[in-house]
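Some notes on the structure that comes next.
Excluded from the complex is one protein chain; the other protein chains are retained at their positions.
Should a chain be cited, it is by its letter among A and B, assigned in written order, with residues numbered from 1 in that chain.
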Amino acid sequence: MNIRNESRTRLYSSCLLFLAGLFLLAPPSSAQAADCTTRIGAVLPTSVDWGRPIAATAQFAVELYNESGGVKGCDVEMVLRDTQTDPKIGVDAAKALVDLDKVPVLIGAVSSGVSMPILTSVTAPSGVMQMSCCSSSTAFTDVAKEGKTKGLWFRTFATTRNQAAIAAKLIKDRGYKSVGIFYKNDDWGQDIGKLVAADLETLGIEVTTSAAINDSQPSYRAEVTSVLKTKPEAIYLALYPTEGISLVREWLSLGGTQEFVAANSLKSDEFRDGVGMQYLEKLIGHDSAPPRTDSATTFVDMYTAKFSSEPNGPGLPNSFDAVMISLLAMDAADELDGTTIAASVPRITDPAGTPIFPDVAGLKQARELLAAGENISYQGATGAVVFDANGDVSAPAVAWTFSETGVEEAAYYPLADVDAFIATLTR
Amino acid sequence: MLQSLFDGILVGSILSLGAIGLTLIMHILRFANFSHAELISMGAYFTLTLDAVFTAFSRALASKLPMLSVSVSLMLAMLVALLITGILAAIIDKLVFKRLREQAGPLTMVFASFGIGLIIRNVIGLVYGLKSMHYSSDIAFAMVISSDPLLLIKADQLFILALTLLVMVSLHLFMSRTSVGFALKAISENPVLAQINGINLASMVRLAWLLGGALAAIAGVCYALNNQLSPVMGRDLVLSLFAAAIVGGIGSIYGAALGGLIVGLASSLALLIIPAGYKPAVPFLIILLVLYLRPNGLFGEER
Partner (left out) sequence: MIGIISYLAFFLTIALILAIAVLGLNLQWGYTGLFNGGIVAFFGAGAYGIILLGGPERIDGFGGFSLPYPLALLGGIALSGVLALMVGLATTRLRHDYLAIATFGVAIAMESVMRNASWLTGGATGLRGFERPLEAIVGNSFAYNLLFLFFVLVCVSLVFLFLEILVRSPFGRLLRAVRENERAARSLGKSPSSVRLTAFVIGAMIMGLSGALYATFYAFISPQDLAPILTFQIWAMLIVGGSGNNLGAVLGTLVVWGAWVGSGWLLTALAPTHLQLYTGSIQYILVGAIIVSSLLWRPRGLLPEKLSIHALPPPDPGSPGQGSESQPANSPNQPAENTQ
C-alpha cells in the first residue's frame, strides 16, 4: 500500500469515526426545545413522488395544531421517517420511533404492505395507536375483527366498496354501454378494479377488458393497445398520477376516446397539467365528500394559502385528517399512552357532538369543549369522519370534474344514497 | 396483431438505443454498470435545463421540426448534454471505478456502480423534484396508417428508430474501421497485449466512458421525448436494457439492437395471450429461453 492509499484510508476511517460519533452524540432527546414538546411519529414514503406531498400535508396539520396551542399546551413534534416503500425499512423505522422516541401515536404507512407488518409486529404489541391515511387493504378489517388490532388501528381512507359503487353509478348515469378498465397493479388497484368490473356487469354494462398497470414500466404502449383494440366507449382509470399521465398521453396519442371516469387518486393538479386540460374536459371522477356546510372550504383555503395549489393528489385530505384526529384524540385523552388515546377517538368523531372545523379558532374551541368533557364532531378534509368498530370509515361521495383553476364538484351523494345504490347492486 | 407488432418494434428501438451504450461499456470495461441508468437520467435532465436556457436566448430555436415534437433547441441541448454526460461518466470513473479496477474484481465494481446510482438518482430527485416532467406539454398524436386493421404510428418513434439505426451503423463502422476503434477492441480483449503494442490504457478507458455516457444520454433524451422525465426513469429502463444487451450477447452492437427489438416485441405481443399484470416478467422469460438455447446470447462469444 502506497502513501497515498494510506492517507486515503485514514480519511475514510476518520469519516466513519465521525459518523459513529454523531450516532453517540445525538440522542433522540437532543431535539427537545426549552418549552415542553410532545412527540408523535410518522412513517411515510417521503422519497417517492406521490409520498412526499402526503408527508408535507401531515406536517402542515401539525403546524396548524401548534399554532392553535398544541396538545395540552405543549408543542407537537412529528418525527418523520421514510419507508422507501420497503416493508422492512418501514417496520424498522416504526420500531425505532416507538422504542427510542417513545411516541404514543404513529401516523402511517401508505402502502398496506408496509402498514400491515407495522401493525402486527410493532404498534399493536406495544400498545401504540396507528392511524393510516391511505392503506386500503380489506385485510385490516379482518385483523380488526379478530381483535388483533386491540382497537389501536384507524384509517381515514374511505372503504373501496363505496367508491367502486359510485364509479359504476357515474358510468351508468353517463349512459356508457361498454367500458375498458385500467387499474394500478397494487392492493388498492386490484381491489377497486375488480369491484368496479363486477358492479358494471351487474348493471348490464360491458367491460371490454381490464388491464393491470404495473409500476415503473418503460412503456405502457402494449397495455394501451390491448384496451384500445376492444373499442370501449369509455375508460375507467384507477391509477396514480405518475403512471396515469404516461398512460393517458399514450392513450390519447393513439386516438383513444376522451370519455374518462377516474378514481379519486387522479384528482390532482399534477395529472391535469401533465395530460393537459384540453383533453380532460369530459373526465368525471369520484371521491369521498367534504362536509356539507358553509365552512366546507376551510381546509382547501388553508392548504391553498400554504402550498399555493389545491390539495389535489392521492391521500392528501386523508393525511390531514389522520393527523388532526390523532392530535385531537391526544388532547381528549387523560393520559398520553396509545390505548387511552385510541379510546378517545370516538369523542372526536361523535356525530352528536359540536361540529368543529380544523382551523385555528375551531381547534381552540375543540380543546375547550374537550376539557369540559364534551364530545365534538370533527368536520375534516374528507368530511365528517366516523370510524366503525374496525377502524374503517364510510363516507358520502362526490363526483368531480377538472376545471381551469382546479377541481369542481359535479354532484353529491349522501351516505344513504350510496348505501341504497350498493343495495341495488347486491340484490 | 399488426399494431402490436409495430408497437413492439417502435418501443423496442428505444431499448436498442439504450442497450448499445450499455453493451459497449460492459464489453470494454468488463462489468455490468448499473449506474448507466443514472447516466440516462442525467442526459435527459441536462437536456431539459439546456433546452430552457437556449429557448430563453432565442425564441426562434423553440420552433418544432416538421411532423416531430422535437425543436431545434432541444436538438442543440441534446448535443451539449451528450458531451457533459460523457465527461461526467469519465470523472466518476476516475473517482471510483479506476481504483476498484486496480484492486478488486468486477463484482465489487458492479456494487459500487449500484451505490453511485443510488447517489445520483437521489441528487436528481432533490434538484429537480420527484414529479414527472415533459419536454413539451403537447401530445404528439399518432398518424392513422390504416383503420382496419387498426395501425397507428407516431412520427417521433420513426425518428427514434432512424436514430437508432444511425447510431448502430456509425458505431459499428467506428469500431471496425478506425484505428481508435481497433484499440478499444484490443483493450477489451487483451489489455496486457494491447498495452505492449503501445495503446494507452488510460486514454482508451476515458474514451469508452465518453462514448458510453453520450450513448446513455441519447437514449435518455429519446425515452423522455416519448414518455416522461423522472428521477427513476433510468432505473425503470435499465433492467430491460440489460435484458436486451444480454439476449444479444455482451459486446455485440448488432446483438444489442436486435435484443432491444426482441424485448420490445415480446412485451408487446405477450399481452395478446397473457394478462397485463404479468408483463414485467415477459422480457426475462424470453432471456431464459434464449440463454437456454444459446448460453452466451445470440451474438456473444465465450470468454
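As a convention for this text, a residue touches a chain if its C-beta (ideal position, glycine included) is under 8 Å from a C-beta of that chain, and two chains touch if they have at least 3 such contacts.
These figures come from a predicted structure and were not determined experimentally.
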{"item": "Hidden-chain contact residue, picked from the options B:11, B:32 or B:225", "value": "B:32"}
{"item": "Contact with the hidden chain (one of B:43, B:86 or B:117)", "value": "B:117"}
{"item": "Selected from B:63, B:103, B:137 or B:197 as touching the chain missing from the view", "value": "B:103"}
{"item": "Residue touching the undisplayed chain, where the options are A:99, A:281 or A:408", "value": "A:99"}
{"item": "For subunit B, residues in touch with the removed chain", "value": "26, 28-32, 96, 99-109, 111-112, 114-119, 121-123, 125-126, 187, 189-192, 195, 201, 205, 239, 242-243, 246, 250, 275, 277-278, 280-281, 283-285, 287-288, 291-292, 295-297, 303"}
{"item": "Contact set of subunit A toward the excluded chain (per top definition)", "value": "8-9, 12-13, 15, 19, 22-23, 26-28, 30-31, 45-48, 51-52, 55-56, 59, 77-82, 84-89, 91-93, 95-96, 99-100, 102, 111-114, 116-117, 120-121, 125-126, 137-139, 142-143, 185-187, 189-191, 212"}
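In the analysis below, only the chains that are shown with their structure count from here on.
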{"item": "Residue numbers on subunit A that touch subunit B, as the complex places them", "value": "47-49, 52, 185, 211-214, 216-219, 221-223, 225-226, 228-229, 242, 245-246, 249, 252-255, 270, 273-276, 279"}
{"item": "Interface residues, subunit B side, partner subunit A - complex", "value": "3-4, 7-8, 10-11, 14-15, 122, 125, 130-132, 134, 137-142, 144, 150, 152, 154, 223, 226-228, 230, 232, 235-237, 240, 267-268, 270-272, 275-277, 279-280"}
